[in-house]
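For this depiction, one protein chain was excluded, whereas all remaining protein chains were kept in their positions.
Up next, chain A:
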């Protein structure tokens, strides 16, 4: 590891850098052209984002201006973030999101991992649900059909993945099991779910399922979408975790068995922790992918963050004036959270490598 780093560092000499960019006439031309394109793009971006932009005023001011229309974002920000959640109650999804993000950040510290953390999450989730839903403690009841925006995206993604992870690990273990019945069940579930797109799983849960239920019995629409996402994610997580389990040297299990540990003991203490460590990068890729895929819930009539941004553009006062601004805002938000997840995954990899190589 350390050696590899030195090898890449050695040519990072000032002269050789110059040589790379301007060494031959061909390189010089390519460099100059690239710099010119970059400068042109940067100039256009800066003039649109800042110089020609309208920073305050009405839709008419924006129509007259040639740059970005920032008052649009200001006017629509709360709708984009919280959707049709009652305006006066929007401090609740705000608080819930903050609490959730803080809790996620704290849970990210490896030293705190353990049973207390699981208990804390089991306690926190109902609190968040109560905060959003209300109906007690003087909080007005807000039905889940009015939830939307960023809290909804977070909930569908992270509650989905938190629930799917244990389910996925169990499925992976089941698929590697020596008991044929369990193995076949796990394979059937995983292949069935992986064999269809997320859209159709959501659609089944939202459109078909209620038709099979007894007359007049309906599950909450949001709950249906959430369960669909959990089942879907679990199948993919199972395959990733299985890869990690199969990468473990047999000796690990055999040694554990020789020490007299029974199946659940060595699974919980030895195999699964090591397998998870190996599969951090694909697992995080999957998480990032799911964070972005949750936007598909729009087909079952739920407004996640990207779609509150989209519907915000249809406001007749702002129609045709601000389009790029909204998408840009959405892109920045998605990028920030995806980048944080990516950085965290690199941190974990580094941390777990320590003492290994």
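Just so it is clear, a residue touches a chain if its C-beta (ideal position, glycine included) is under 8 Å from a C-beta of that chain, and two chains touch if they have at least 3 such contacts; residues count from 1.
The working rule: contacts and distances are computed from a predicted model.
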| item | value |
| --- | --- |
| Undepicted complex member, UniProt protein name, chosen from "PPM-type phosphatase domain-containing protein", "Response regulator receiver domain-containing protein", "PEGA domain-containing protein" or "Amino acid ABC transporter substrate-binding protein" | "Amino acid ABC transporter substrate-binding protein" |
| Sole contact to the chain not displayed, among A:31, A:47, A:107 or A:146 | A:146 |
| Among A:49, A:84, A:185 or A:341, the residue in touch with the chain that has been omitted | A:84 |
| Residue among A:179, A:211 or A:258 that touches the chain left out of view | A:211 |
| Missing-partner contacts on chain A, residue numbers | 75-76, 78-79, 82-87, 90, 122, 143, 145-146, 166, 203, 206-207, 210-211, 213, 215-221, 223, 298-303, 307, 310-312, 314-317, 319-320, 323 |
